[in-house]
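Excluded from the complex is one protein chain; the other protein chains are retained at their positions.
Presenting chain A:
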Amino acid sequence: MAGLAQDAGVVLRLDGITKRFGALTANGDVSLDLKRGEILALLGENGAGKTTLMNILFGHYVADEGRVMVSPDGTGLSELEPGSPHAALQAGIGMVHQHFTLAENLSALDNILLGTERLAALSSSRAPARRKLEELMARSGLTVSLDARISQLSVGEKQRVEILKALYRDARVLVLDEPTAVLTPQESDTLFATLKKLADDGLGIIFISHKLAEVLASSHRVAVLRGGRKVADLPTAECDRRKLAELMVGHAIVETMRSPGSPGAPLFVLNKASAGHGRDALRDVDLTLRSGEILGIAGVSGNGQTTLARVISGLEPLTHGSMTLEGKAIGQASARAMIDNGLARIPEDRHHDGIVGAMSVSENLAIESIRKPENQRLGLLRFSAMRERARNLIKAYDIRCQSEDSPARLLSGGNIQKIVLARTLETVPKVVLAAQPSRGLDVGATSDVHKRLLAARDRGAGVILISEDLDELMRLSDRIAVIHRGHLSEADPSDTLDRGSLGLRMAGHNAEDAA
C-alpha cells in the first residue's frame, strides 16, 4: 500500500466510518484524509457527529464499520487498533478535548508526564522531561509554568498544557475539539498562530468548530459534516461564509431581517433603579420598554447585565428606585410574581438556570406553570396532560429529543434553549427577557431563536435583549441602550447607530464623544 501516489504525505485516513447509537446514526460512512502540515477544519452544527468521529479516532468509541489508518512513522498507512486510546497515542495521535482532561491536583509537568512512563518504574524522571518540554515550549511558543498546579492555571494555560501533552509524546496528528469555545478572542488568535507554526513544522492538525469565521481564517481545508455524513471536503480558499453556512445547515440561510416594529404604550419601566453591589451592580438605571419593540442592551460582560436580568426576573430586590409593569408598581418582587405578571425569562446560563437536567423534557416544559389547572388537579400533577402538551411543543418548536420523557440534560445546547423558548413564549408573555439567548448556539439554532423573539415582538410583547454580540443586537433591536459600569445609557433607535459608536460607548465613552 505504501508508495501509492495518493498516499503521499497522508498521515491519517478515516475510511468509511459508521457509528450508530441505537436508532441514531452519529456517523454514516465518513472518509477523510489528513496530510502532513495541513490544518483541516471539521465543520458542522451541534450534533452533526464531529465529536463522535474524533472520539472514534482516539479510541474512546469503537466504530461499527470502517477503519482508521495511520502512518506512525511517515511511511505506509496501517490500521489502528480500534477502541484503544493507548494505541492512538502510540500511533502519534494527540487529542485536546473540549472539556480538559487534566488532573487539577497535579502540576502541569506531572500531567504531561502521566502515562508516558512505565507504571512499575521506581521513580518519575522529571528532570529529562523538563528539559524536553522547555525546548518544546521555546520552539512552539506555548509557554506554561510547569510547576504550577493545574487548578491555579487559567483556561488558556490549561489548553496549552493539553497541546504540550500531545507534543511531548511526539504527536504527528493533533485533534482539537472546539478549541476556542472557552477562550477570549485574544487567546483564540494566539492559539491559531501557534497552530499555524506547528503545522509549518509538519504536524497534521484537525480542529472541530462551528464558527465560520475561524474556519475561514485559520484552516487549509474544510470538511463539513451534516447529520453524521460528510457533505463537503474542499480547500478553504474556495469557500466563503455563505457557502459554508449553507453546507453546514443544508439549506440557504435567510439572515433574520427585522421589519420596523410598531411600538405601543410603555409597558415596563425602571425608574432610578439601583441594585446589587460590587462590579456587577446596577446604578441609577432608567429604562422604558414599550410593547411591540425589542430593546437591546449592549455591553461588555460584567458591567451590570447579570444584575439587570436578576432584577427584571424578580430574583434581586431593588435597593433604590422603582419598577412598574403596565403602570402598576411592583414592590417586593419574586420570581413567581414576575412570571405570573407575564414575564418570559430566557436565562443567560441555560444549562444551570434554564432547565432541571435530571427532570424530563415534559416536566421542564411545565415547570413554570405547575400550579395552573391544566397541569394539576387538587394538588396532583396531571402527567398525561403534561406529556400531551409536551409532544405538541416538541413538534412546534422542533425540539430534538428521543421522547418527552428523556432527561433534559441529554439534549444539546440548542435544543435546551428550544425547551426554554417553548416554555416561556407559549404562555403569550407581555415582557420577554432574553439574556445572551444565542450564546454558544450554532447557525440554525441561532436563527430559530431570533425568529421566535421577533414573532413575540410582532405579537405585541416587549422584548429586552441583553447580548454581547453586536451583530445580533443591530439585527434584532428597535432601540439599543449601552450598559457600562452599572449605568445604562439613553436608548437610541438602532438605525441611527453603527458598530463603531456602540463599541466606543461600551468602552465607557459617552454619546457625544462617540458621535
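One rule holds in what follows: a contact is a pair of C-beta atoms (placed from the backbone, for glycine too) under 8 Å apart; a residue touches a chain by one contact, two chains touch by 3 or more; residues count from 1.
The rule is short, and it goes like this: contacts and distances are computed from a predicted model.
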Identity of the absent chain, which is to be given by its UniProt protein name, from "GntR family transcriptional regulator", "Sugar ABC transporter, permease protein", "Cytochrome c-type biogenesis protein CcmF" or "Formate dehydrogenase subunit gamma": "Sugar ABC transporter, permease protein"
Which residue of A:9, A:72 or A:85 touches the chain not shown here: A:85
Contact with the hidden chain (one of A:123, A:186 or A:384): A:123
Contact partner of the left-out chain, one of A:65, A:79, A:104 or A:495: A:104
Chain not shown, touching residues in chain A: 55, 58, 60-61, 84-86, 88-90, 95, 97, 99, 101-106, 110-111, 113-124, 165
